[in-house]
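Structure in structure tokens, see below.
Shown here: the complex without one of its protein chains, the others still in place.
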Amino acid sequence: MFDFSIITSWVHGLLTSWMPEGLAIFLECVIVGVCLMLLYAVIAIVMIFMERKVCAAFQCRLGPVRVGPWGTVQVFCDVAKMLTKEIITIRHSDRFLYNLAPYIVILASLMAFACLPVARGLEILDFNVGVFFLMAASSIGVVGILLAGWGSNNKYSLIGAMRSGAQMISYELSIGLSILTIVVLTDTMQFSEIVQRQADGWFLFKGHIPAIVAFVIYLIAGNAEVNRGPFDLPEAESELTAGYHTEYSGMHFGLFYVAEFVNLFIISGVAATIFLGGWMPLHIPGWEGFNTVMDYIPGFVWFFAKAFFVVWLLMWIKWTFPRLRVDQILTLEWKYLVPIGLVNLLLMVIVVVFKLHF
Amino acid sequence: MNNNLQAKITAWEPAAVWSDKGDGMFTVPAERFRDLAVRLRGEGFDFLRSLTGMDWGEEGFGVVYHLESTATGENVVLRTLTPERENPVLPSVCDLWKTAELNEREAFDFFGIRFLNHPDMRRLFLRDDWVGYPLRKDYDPSLNPLRMSNEVAKDSTASFELMPDGSVIRKRSVLFEEEEYVINIGPQHPATHGVLRFRVSLEGEIIRKLDAHCGYIHRGIEKMCEELTYPQTLALTDRLDYLGAAQNRHALCMCIEKGLGVEVPERVQYIRTIMDELQRIDSHLLFFSCLCMDMGALTAFFYGFRDREKVLDILEQTTGGRLIQTYNTIGGVQADIHPDFVRKTKEFIAYMRPKLREYHEVFTGNIIAQERLKGTGVLTREDAVSFGATGGTGRASGWACDVRKRHPYAAYDKVQFDEVLFTEGDCFARYMVRMREIEQSLHIIEQLIDNIPEGACQVKMKPVIRIPEGSYYAAVEGSRGEFGVFLESRGDKYPYRMKFRSTGLPLVACLETIARGTKIADLIAIGGTLDYVVPDIDR
Partner (left out) sequence: MSYIKGLFQGIGSLATGLKVTFKEFFTPKVTEQYPENRATLQMYDRFCGELTMPHDAEGHNKCIACGLCQTNCPNGTIRLTTETVTDPETGKTRKRLVRYEYDLGSCMFCHLCVNACPTGAIRFSTAFEHAVYTREKLVKQLNR
């Protein structure tokens, strides 16, 4: 497996030979930041295109086909359109909060995005409580949504924001529990370490029953966390027109839109990292030839393949099920997911203590 | 009406005068009407089929009531009138039949008839600043130029009460208090299926009050009909309930044919029946699709639309139109069925059955859909009858209200089919009734499609059609309930008054009863399962 830290340390060495170390580190931070944002934008565009195509396929349609081959340029055109649209200010809205809200959402999303280990040596934020940092960073997003609902001076937006608040805070619990289940198995919270320990088998297989249950709970709660169907109540278009972002236009709406899609990718990426081995290739014990072939596939390909597979799973779910009602969402969380998650955590502890895992 | 009932009513109310013109009706003086209405309600006439405001010129303003007893199936037509032209006042019957509440508001809106003790005497369709009453025969349209100002939403309503000294006083009552959290659902809203507007008072997510505003797509079709010849009026019915174009037009043709005494050939009856049923399938598929969309299952929406396309193709090939078909004519149909019609219809029946199974797998059986639909928005049978909520809504509440069974027309007495009945009255029952009705419609078409008799598809009509003096009522089972046409003729080539019994208005009327205390998401599901079509409400 190629280690990208060779490249990064080479760049570091190159820069420090030219300039003082402080400046070099500052310059590296800027470069990394720019790369991160570029990757973020690219992922958003890929995700939007994928959503449109996948959703169309489920619905017996073709999806975008006109602009570019197979409609690939469509999303770029949409982005260009969004960028040139007027940003409307609403009368009697709380101007400061109204304008701040999309940036909080995108900031939270970007911070969480930085935690994903894309390949060996390509971790941007990687420290010993990485899991906690990810959860803390991603939960800032709900503040942005609440502010958007409150600042818009629109009754629909407010209802959407309140729904979102109730929903995201509840489901954070389930996400935490299911990640914790895996943390119990790995006894580390550092993402790079979590991936390393899956070299001899992904946690989904190593942890067997409790890991699979945790995976399912994680997918459900993760779906709810990013406000996607069947948990898209905060923006339920047939009930609240567009929910919390009803009053946003132009790129302010675009930021919400992009953040929603990248959040979906983050949820999938985290699922890929902690359950499906991150950038670790698929190894089947005993099949040496197969394993060497798998090793030739670069790590970031593995990571993106797994992440997009999970994205596809979540899209499949979104485009199949009807939307839940607000009380049912809370019932599902507090009467089903949390108790099952707790029992599952206990089960995992038993599995680990008695070494029942593979 | 049978003589027995006629004698009974004359005994109860000696002042009631029977007239034989057309269908025949009783004329009851306004001051005696209320007593007779209470009496009839007590005798089991619990279904007010239609309430029509009338301007009889010299005779004054009045109302025609079509009553039916759900237990015995007996029908009676009454009218009451007041010669007062300045401030006509009549007793309200909205406490006896709840459907009268909106219908009396409509009569107030169009004729300026005030109904005593009606709790909410506002205009129903027109703006509050409308001058005059448009369906009065002496109305001057120049009084109402196109207004460029917004209509100001009022939070209060009026009612009229009779004082002991005979004078009428106006009382004001408040609809929404200042501190209530009132949101507008509509007129532009994805789930109102058109331009219908609800003002909803919320407490958190829970609905405390609901006030429906109609009229955003009111075109005055009834008024327009008064200036058109009978064949010309036909074109307007397709634009009422656009998912029931065939059935609406069928009803109007039946009513005119009844007035003329024309017997329609058997072949036409068969074709009309098949067309009605295809239209019903079309409408119910759209119902399924839209309900799924309202509930957030967008994929099922596309499946429904994909299959509805097949029905539309069949309709288009024969009639030349998809929504606006202009197919039925007075005494026949526009053109004989297309040579491919029989084959394509059979192919469609074979195609549709597995697709229905797919719908049930993807939506009906889904735990989320079940949880959301079951037990929400319950309409009791009693309320359904009182509101006149016919069609799938009434049958979901256990009320056997199918016109095809009650008053068989066309070829419905020649086919075997079940009237789908549920007793729960909740959203899920309303949904299931319609899904089962698709199966029944397929079954009906199957029985007829091979046996269409040979013959002419159009009776030779006179160039100018004049209907003998009298009033006529004919009804069909539309896609979403009883669609009736009430026609009063004075022997001219134009109708004197034409009233369409809307299938959707009773559904909107019962919405507030059903939706109170439910959540916003439930309101959307209830609206979806009631399946109203706005142009049909507003007319």
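Letters A and B name the chains as they come in the text, with residue numbers starting at 1 for each one.
Everything below uses one rule, namely that contacts are C-beta pairs under 8 Å (C-beta built on N, C-alpha and C of every residue); 3 or more make two chains touch, one makes a residue touch a chain.
Remember, predicted model here, so these are calculated numbers, not experimental data.
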Original post:
What are the shown chains that the omitted chain is in contact with?
Top reply: A, B
Subject >> Contact with the hidden chain (one of B:75, B:319 or B:376) >> reply: B:319
Original post:
Of A:7, A:60, A:83 or A:129, which sits in contact with the chain we cannot see?
Top reply: A:60
Subject >> Residue among B:366, B:390, B:503 or B:529 that touches the chain left out of view >> reply: B:366
Original post:
Which listed residue, B:303, B:348, B:412 or B:532, touches the chain dropped from view?
Top reply: B:303
**OP:** State which residues belonging to chain B touch the missing partner chain.
**Re:** 228, 231-232, 234-236, 299, 303, 306, 309, 316-321, 324, 326, 329, 334-335, 338, 358, 361-363, 365-368, 370
Subject >> Residues in chain A touching the chain absent from view >> reply: 56-62, 65, 316-317, 319-321, 336
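Here is the rule we use: only the chains that are shown with their structure count from here on.
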Subject >> Contacting residues of chain A [partner chain B, same complex] >> reply: 55, 58-61, 155-156, 159, 163, 229-230, 232-233, 236-241, 319-328
**OP:** Enumerate the contact residues on chain B facing chain A in the complex.
**Re:** 181, 183, 189-191, 202, 205, 292-303, 306, 362-363, 366, 368-369, 371-372, 519-522, 524
